[in-house]
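Mind having a look at this structure? Questions to follow.
With one protein chain withheld, the remaining protein chains of the complex are depicted in position.
Order of writing sets the chain letters: A and B. Residues in each chain are counted from 1.
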Amino acid sequence: MQGTLSVSIWRGGEAGSFQPYEVPRRDNQTVLDVVTYVQRKLDGSLSYRFACRVGMCGSCAMMVNGRPRWTCRTHVSRVTSSGKLTIAPLRNLPVIKDLTVDMTDFFDKWAKAGGVFKPTATRADDFAAIRPTDQKHRYADAGIECIGCGICYAACDVVAWKPGYLGPAALNRAWTLVNDARDGNGAARLRAVAGDDGCLACHSQQGCQEHCPKHLNPTAAIAGLKRAVAVAALKGRL
Amino acid sequence: MSAEKLQTWLWLVQRISASVLAVAVAVHLVTIIAAVQGGLTAAEIIARVGANGAWAAFYGVFVVAAAVHAPIGMRTVLQEIKPLPNFFVNALSALFGIGLLIMGLDAVNILYRLGSG
Partner (left out) sequence: MRLQYMRRDHPTWWAFAVHRLSGVGLALFLPVHFYVLALAIEGEVRLESFLVWSSQPWVKVAEAGLIFLLAAHLTGGVRLLALEFLPWRDWQKTLVAVSGGLSFGAGLLFLVNAY
């Protein structure tokens, strides 16, 4: 194809700078292709993460021209017409080096939000009977496909403004469990997501929904949590 | 009261006062827009609220709802602008609410009493 891309990539840790690279433009080129080219041909010291490269694992999430995206599923032609690309590590997480971030906080908050299933049955019991048409089951289904890529967390302004905020992914997972009839941790989980660092801090900016590559809707999940928490408070169960 | 309970109740009170204000503000907007036709005079305001129990009660409820709603909102904004200690944020917001309540009810009372002549 024609021309080159002017690519600006973050180099360094929390302190660092954007370095320029010239990458040949190709047909059907993804941003991951661009990063890979830089690392293999231009600067072997560039650090970045990827795994499946086909949009299934979420490892390659980075900020591309100011938006968090899966770089393996972002065609260059879709994000720039002038050939300029700015690639930075995911927002709201500590930078380890270059384009890699420390996901510890992200997953810690998952646990903090009660995002762990607590079984109530044993192998001696029969299967739980849950109809496909069950409303709660459908709510859980709507959010269950999350693979923990961190894009919603990067997109969320409340996460940026309130470091303790549990975040859309953790709360979305908590919601799927609130709707799981087999789970036995309901009361503790609601307590975990209530409060200024929990679901109540969400302003429904919907940055999470806007950017989720799996088209999940954490805002809706969080709205559901708000209702559940409010009902619990009114019933004196919080 | 645990922190979670307090935050949840604050959130609930915010939503409830919002519902009250939704009605009050709608009425207030229509009233202002109609009243401003042909120019607004002090006499007109006093004529509406003065010695009129219904209007005074309406504005009284309006003031209380606003004095509850605005500080809770400001509290959230304060928390997000700067990591200040919780006590400080809560105290500032509470003071703001009390101030609004006093000033607002005072104004309603004044206008109501003026109508009695």
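To be clear about the criterion, a contact is a pair of C-beta atoms (placed from the backbone, for glycine too) under 8 Å apart; a residue touches a chain by one contact, two chains touch by 3 or more.
Fair warning: this is a prediction, and the values are worked out from it, not measured in the lab.
Listed by label, the shown chains that the missing chain touches in the whole complex are A, B.
Taking the complete complex into account, A:A220 is the one of A:V178, A:A220 or A:L238 that touches the chain left out.
Within the entire complex, the positions of chain B that touch the omitted partner chain are 15, 18-19, 21-22, 25-26, 28-29, 32-34, 36-37, 39-43, 45-46, 63, 66, 70, 73-74, 77, 96, 99-100, 103-104, 106-107, 110-111, 114.
Residue-level contact of chain A with the missing chain is found at 10, 14, 16, 18, 63, 65-68, 88-89, 91-92, 95, 154-155, 157, 160, 203-207, 210, 217, 219-220, 223, 226-227.
We take it that only the chains that are shown with their structure count from here on.
Chain A and chain B have Cα centroids lying 39 Å from one another. On the side of chain B, the complex with chain A involves touching residues 2-5, 7-9, 11-12, 15, 76, 79-81, 83. Chain contact summary for the complex, chain A toward chain B: residues 158, 161-163, 191, 194-196, 198, 200-201, 226, 229-230, 232-234, 238.
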